[in-house]
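Take this structure first; my questions come after.
Heads up, one of the protein chains got dropped from this complex, but the rest are sitting where they should.
Chain naming follows the written order as A and B, and within any one chain the residues start at number 1.
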Amino acid sequence: MYVSQFAVLAAVLFAMGVYGILVRRNGILVLMSVELILNSVNINLVAFGALRDSIAGEVFALFVITVAAAEVGVGLAIVLLIYRNRRSVDLSEMDLMKG
Amino acid sequence: MGWTTSAAAATQTTASVLAAETSEAAEEVLAASGWFLENAWLIPAFPALSFLLILFFGKRFPKRGSEIGILAVGASLVFALAAAIQWISEVNRADDKNAALDAVSTTWTWWQNGGINFTFGTLVDGLAVTLLVVVTIVSLLVHIYSTDYLADDRRYTHFFAFLSFFTASMLFFVLSENTLQMIVGWELVGVCSFVLIGHWWEEKPNSSAALKAMLTNRVGDIGLLVGVSVLFFAAGETFSVLELNERAISGNIEHLPLLVGACALTAAVLSKSGQFFLHTWLPDAMAGPTPVSALIHAATMVVAGVYLIARLYGVFFEGFAIAGSSVNLLAVIGGITTLVGASLAFVQRDIKRVLAYSTISQLGYMVLALGVGAWTAAVFHLFTHAFFKACLFLGSGSVSHAVHSFDMKSDMGGLRKYMPHTYRTFMIASLALAGLPPLAGFWSKDEILAGTGGWGLVGGTGGNGAYTVMLVMGLITAALTAAYMTRCVYLTFFGQYRGHGQPHESGPRIVVPLWILAVLAVGAGWLNLPPGFQLVPENWTERFGHFVEPNEALSYFPKIAHADPSWTLAILSAVVALAGIALAGRYYFGKVAAVSPSATELSDGMVARSSLAAAGHNLLVNKYYLDHLYSGVIAGGVKGPIARAAYKFNQDGIDKVVNEVGERAVQAGHFAYDVIDQKVVDGMVNSSGVAPQLAGEEIRRMQTGKVQTYAGIVFIAAALLALGFIVFL
Partner (left out) sequence: MKAFLDDWGLTILTFLPMAGALVVMTIPKINEGLIKAVTLLATLATAAMAALLLGWFSLDEAGSLQYVVDHSWIDVINSRYIMGLDGISLPLVLLTVLVVPLCVIYSFKHLPEPRNPKAFLSLLLILETGMVGTFVAQDLILFFVFFEVVLLPMYFMIGVWGGENRRYAAIKFFLYTLFGSALMLISFLALFFLADGTLAGLQEVNTFDMRALSEGATTAIARTSQLWIFAGMFLGFGVKVPIFPFHTWLPDAHTEAPTVGSVILAAVLLKLGTYGFVRIALPMLPEAAAAWAPVIGLLAVIGIIYGALGCLAQRDMKRLIAFSSVAHMGFVMLGIATMTDFGINAAVFGMVAHGLITGMLFFLAGSVKERYHTLDMSRLGGLLAQAPKMGWMLGFCAMASLGLPGLAGFWGEFPAILASYNPAGILSEVVFRSYMVVAAVGTVLAAGYLLWMLQKAAFGTPREEFANSPDIKDVTKWEYMAWAPMLVLIVALGFYPRLIHEASDPAVGESLVVNVGDEVYGCLEDEDGIDCFEDLRASSAARSQNS
C-alpha cells in the first residue's frame, strides 16, 4: 500500500483549501474551503491509521467530521446573520476589528 | 485613673560652683504635700471645660457665654490662690525644720514609644504657683473687662470661648511636668493668639497680622523642636523638666549638646517672647482686640519664653555657663531687645504700638536678667510687669472705647478731664513702668540692675560674673522708658482734645479692673523688698524670692549667687528714670504745650536736627505731610537718629527680609513646581510612554480587521514553524 498517494491527495486538497480561504471573498466559499482542509486531514488520519494498523485514525476522522458539521452549522448561521444585516457576504468589507 | 505623687530625686550635690550663702543651706529635702498642689490639674481644667461649653452651648446662655468663662476662670483663680497659700505654708513648714521644699510632681502615663512610657502631669513649685496666680488674676479681670468692651461684637460668644481656651492652654503650659507637654502648651497658646489676633478676620490686615504672628512663631518653634529633641537624647531619653535640670547641673550631660539645646531653645524664646530679631510680629499683633493684647501680648503668653528659661534654668545656666562669664547669648539678646524696643516706642503714634514696643523692651529686661543669673529678679519682674502692663493696655482700650481710635496724635489729647479714672490708673501704671519708687516696677527693675553685678563702683556684686555692659544697657533703657511713657501720657491725656465727639469715661466693668490692676501695680513690688531695707521689719523683705526661688539644696536648681542690694544703684536708677521724665516732660509740657495746646510735636527745631541727620528731610517742614508719612521714621528724628535708624532697620531690614523670604519661598515653589515638577520629572514620565506609542502606531497597521489577513499570517507562521522543525530537529 502506498501511503504517499493518499498523502499527495491530502496535500493537494489542503492547498486548495488554503488557497480558497485566503483568496475567496465570499463567506460561504471560505467555509467550504475550511471543509476541504478538514477533509484533507481526515484522509491523512485514515491513511496513516490504516498504515499503522490502528483504529485511532478512523476514530479521529469520525470525531473531526462531527466537529466539522458543528462548525459549518455555526459558520453558516453567522454568514446568514451577516447577510441579513448587510445584504452581502463579502468578507473584505468586514473590517470592524481594524486597529 | 491611678496617679502617683513623687518628689524629685533628692540627690544633693555638694559641688557648689560659687560660694553660696551658707546660712540658707538646708539640711534635708522635704516633700511638699497638699490637696491643691497635687490636684493642680483642676486649674486648667475649669477653663478648658468652659471652652467646650461656650463653644457648643454658649449662645443659649443669657449672657451669651461670658458668664461661663468668668465663672470658670474665677474658680481657677480660687484654686490657684489656694495652691499658693498651701505652697507658702509648706515652705514655712520646711523652714521650721530647716529643710528645702521639693516641687510637687503628679504624673500619668501619656504615650509610649520605643518601649518607653512617657508621662504627663503637673509640676507645682513656687515658680509655677506665681504664674498660676498671675494668669488667673489677669485673665479674670480681662474677662470682666471684655463683657463691656466687646459688648456689641459680632462674635462675642466665640471671643469668650477662645479667651477660656487661651487661659486653659496657658495654665496647662505653666503646669507642664515635661518639655513635651511644654511644646503642647506653647503651641496651643500660639494658636489662641492666632485666632484672637484674627478675631476680626473680615479685614485683610487683621488676618495677615495673625498669619505673621503664627508664622514667626513657627520659625522659633524649629528651635523648640530641635532643642527638646537634643536635650531628650543628651539627658538619656527624658523629657522631665526636673530630670533635665538635675542632669544638666550634675554634669551628666556633655556640654556641647547642652549648649546646642540651650541655643535652640533660645531661638524659640526669640519668637514667643518677642526678642530681637524675631519681635516684629508683636506690634502687628495689636490688630487683635485690646483685651487680647492685654492678656496675651502683655501679661501672659509672651512671657512663656521667659518662663521656659526660668523653668529649665539648670540647662541654660550650665549651657551658657552663666556663672562664669560676663557675656552670653541670653544676656546679649535681652540687652539688645530692651534697647531696641524702648527706642522704637518713641516713634509710634498708635498708643497700643507704644505699649507693644514697651512690652518687647520689658521682656528684654527679663531675658537679660535670666542671662546674668538674676533668676528671682526676672521672675519678679515678670510678676510685676504683668499687672502694670495689663493695666496700661486695658487703659488704652478704655481710651479707644471713648474716642474710637488708637491714634494718639489725631484722636486723643486732653482726655484727663473726660476720663478721670482711666487717667489716674494709667498714670499709676506708667509711673510703675517708668520705675519710680515706691511703685512695683522700681523694685523689680532695680533687682535686675543689681543682678547684673556690673561695676563694683555702684555697689552691685552679682557674683555670677560682672555683666557691666548689661548694666549700662539696662540703665539707658530705664531712662528711655520713662521718657517714652511721658510722651505717651502727654499725647493721650494732656493738651487739648483733638478727636471727634465728646469722649466719656467707661463703665464700671472697665474701670474696676483698671483700679484693681493699678493697686497691684503699686503694691506688687513690696512683696520682694530688698534685704536690709530699713523701713520694714527684716522678715518682710525678700518674701517673693523666699517662696518662689527653689532652695539651693534642691538638685534641680542651679547654684546661683545673689546680688547684694545697693543703695547707690537704687538711687541711680531712680535718678535716671526721673531724668528721662524730666527731659521728655520739658519737651512736651514745656515747649510743645507752649506752641499750642493741641500740638503734638515741635515743628521748629525739628528742621535743624533733621537736616543734621539727612538732607532728604526738608519735607519735615510740612508737619501734616510728616504725619501722613507715618512710619514715624522721620518723626523719630526728633528724638534722635538712633530710634529712626533702629526703626528703619526694623521695617526695611528685618521685616523686609521676612517678606522677602516669604516671597522667595513662593517663587522657589513656583520654580520647583513649574519647571522641575511639571517639565523635568513629569516630562520623563510622559516621554516613557512615547516609545510604546510609536511602536504601537506601526504594529496597528497589521490589524486590518480582515479575517483573511489574519488567516494568512497564521498560515505563514505555521509554515515557518514547520520549516523550523524540519530544519532544526
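Observations, loosely collected:
To be clear about the criterion, a contact is a pair of C-beta atoms (placed from the backbone, for glycine too) under 8 Å apart; a residue touches a chain by one contact, two chains touch by 3 or more.
The structure displayed is predicted, hence computed values, not measured ones.
Touched by the hidden chain within the whole complex are the displayed chains B. For the chain left out of this panel, the touching residue among B:61, B:110, B:418 or B:589 is B:110.
Within the whole complex, the absent chain has one touching residue among B:71, B:191, B:321 or B:512, and that is B:191. Note that of B:31, B:215, B:321 or B:336, the residue touching the chain absent from this view is B:215. Shown as candidates are B:255, B:404, B:500 or B:670; the residue that touches the absent chain is B:670.
Touching the omitted chain from chain B are residues 109-115, 180, 183-184, 186-188, 191, 194, 198, 201-202, 204, 207-208, 211, 214-215, 218-219, 221-222, 225-226, 228-230, 232-233, 662, 665-666, 668-670, 672-674, 677, 681-682, 685, 689.
Note that in this section only the chains that are shown with their structure count from here on.
Distance between chain centres (mean CA atoms), chain A to chain B: 95 Å. On chain A, the positions that touch chain B within their shared complex are 18, 21-23, 30, 91-92, 94-99. Taken in their complex, chain B has these residues touching chain A: 700-708, 711-712, 715.
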